[in-house]
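The following block contains the structure, expressed as C-alpha cells.
What you see is the complex with one protein chain gone and the rest in place.
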Amino acid sequence: MNARRNAATAVLLAASAALISAGAAAGQHVQVLAKAIRICLECIGIG
Amino acid sequence: MDNKKRTLIQAAAALLQNAHISGFFTGRIYDGSLKTVCVPGLNCYSCPGALGACPVGSLQNAVSAWKFRFPAYVLGLLLFFGAALGRVICGFLCPFGFLQDLLYRVPSPAKLRTFRGDDKLRYVKYAVLLAMVLVLPFVFRGTPFFCKYVCPSGTLSGIWLAAADSRLRGLLGWIFTWKALVLIAILTASVVICRPFCRYLCPLGAFYALFSRVSAVRLRVAGDRCVGCGQCAGVCPMAVNPVTSCNSPECIRCGKCVGSCPHGAISFTFFSKPVSVSPLAGKTNHTKNAE
Partner (left out) sequence: MNRISKTLAALMAASLLLLSGCYPEQRNLTDSSSTGQTRSAQTQSESFSFSTEDMKGNEVTMDNFAHAKVVMFNMWEPWCGPCRSELPDLQKLYDKYQSEGLVIVGVFSDEDGVSDIVSQNGITYPMIRSCAAFDRFQSGYVPTTFFTDGQGNVLSDESVIGSNSYGEWESIILSYLNR
C-alpha cells in the first residue's frame, strides 16, 4: 500500500518536472515574472 | 521536532520569501528575475519585500490571460510543492500561516479548538479555490478574483505600500476597505481559533490538501505503539485526530502530535521512511532517528 502511494508521489513529481519544463519552454515563466514586477493595482484591490 | 525549531524555520522562511528589505522603506517592490519563480507559501508579489511570485496570484493571472493557454509552468510548480511537501508548507513555510500562529499565542480568555459547524466550514476553502482562483478569472478575463476581493496577504502588502508611497493613498477605495475588514476579521479570529484562514479560506492550503495522502513527506502512526491515549488529538491546532485521520487534508504537518506522543508512535516520513520521532519516546523506541 505504501509502495503504491510512493509510486504515485514519484509520478506526480515527474509530472511536475515535465510541466515546469514545458511551461518554461513556452516562455510562461517570463509571463509570471512580467505580472509580478508591475502590479495592476486594481487587481489587488487598490484603485 | 519541537515547536521552537519550527518557529525558527517559519521565521526564516518568512524572511527568505521577503528578503527585499529596502522595499519596505522605499515602497517599491522588487522587480528582479527571482520573481520568475513562485514561492511555496501565500505571499503577495506586491509585498515590497517579496522576492518571488505568489503561486495563487500567478495561477489566477495565467488562467485569466487574454489568450488562454494551459498554465503548465505555474501548475507544474504547484504540483511540485504539493507532491513534495503538501501542507508541510502550511505548517513551516507560509508567512501568513506564521502570522496566524503568532497571533494565537496572544493570551485570550477563550481559545477554541473546534465548534459546531467547524468541520463543514472547512469545505469553503475548496469553493474559494474553484470559484475565485480558477473559474471566475477564467470567465472574466483580466481579473484575479481572489487577489482582488479576498487575499489578506495582499491587503497587508497594500497597507504597507500605501503607507510608504503617498501616491497610492488617494487610490484606496471601497474594495480596499472591504479587504481590510476581511483582514481584521481573520487576524482577530486568529487569536481565538488557531489558523482560521488556513482552515476555512485559503485556496493554496486547499490545493496542497489534495496531496495529503501522497506527498513525499507524510505522517505515520505506528499501530503497535499507539495506546489510544488521545494526547495527539488534544494538541492538534487544526482539531484533527492524527490516529483516526492520519494524513488528513486538514493536517498542516506542524508536528505537535509527533512531539506529544508518550510512546513515539507518530513520526514524519519521507517516502514512508520515518525521519523524526517524539523526543518523549522512551527506551522502547526502536525507530531510526534520522532528521
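Order as written gives the chain letters A and B; numbering starts at 1 within each chain.
The criterion applied here is as follows: contacts are C-beta pairs under 8 Å (C-beta built on N, C-alpha and C of every residue); 3 or more make two chains touch, one makes a residue touch a chain.
Computed from a predicted structure; not experimentally measured.
J.: Among the chains present in the display, which ones are touched by the chain that isn't there?
T.: A, B
J.: Out of B:28, B:113, B:213 or B:273, which residue would touch the omitted chain in the full complex?
T.: B:28
J.: Considering the whole complex rather than only what is displayed, give the residues of subunit A touching the chain that is not shown.
T.: Counting over the whole complex, subunit A touches the hidden chain at residues 31, 34-35, 37-43, 46-47.
J.: Spell out, residue by residue, where the missing chain touches subunit B.
T.: 4-5, 8-9, 11-12, 15-16, 19-22, 26, 28-34, 49, 51, 61, 64-67, 140-143, 167-168, 171
Criterion: only the chains that are shown with their structure count from here on.
J.: Within the complex, which stretch of subunit A touches subunit B?
T.: So the residues of subunit A in touch with subunit B come to 2, 5-6, 8-9, 12-13, 15-24, 26, 28-33, 35-39, 41-47.
J.: What part of subunit B is in contact with subunit A in the complex they form?
T.: 29-33, 35-38, 44-46, 52-54, 57-58, 61-62, 65, 69, 71-77, 79-80, 82-84, 143-144, 147-149, 151, 154-155, 157-158, 161-162, 168, 171-173, 175-176, 178-179, 211, 213-216, 271-272
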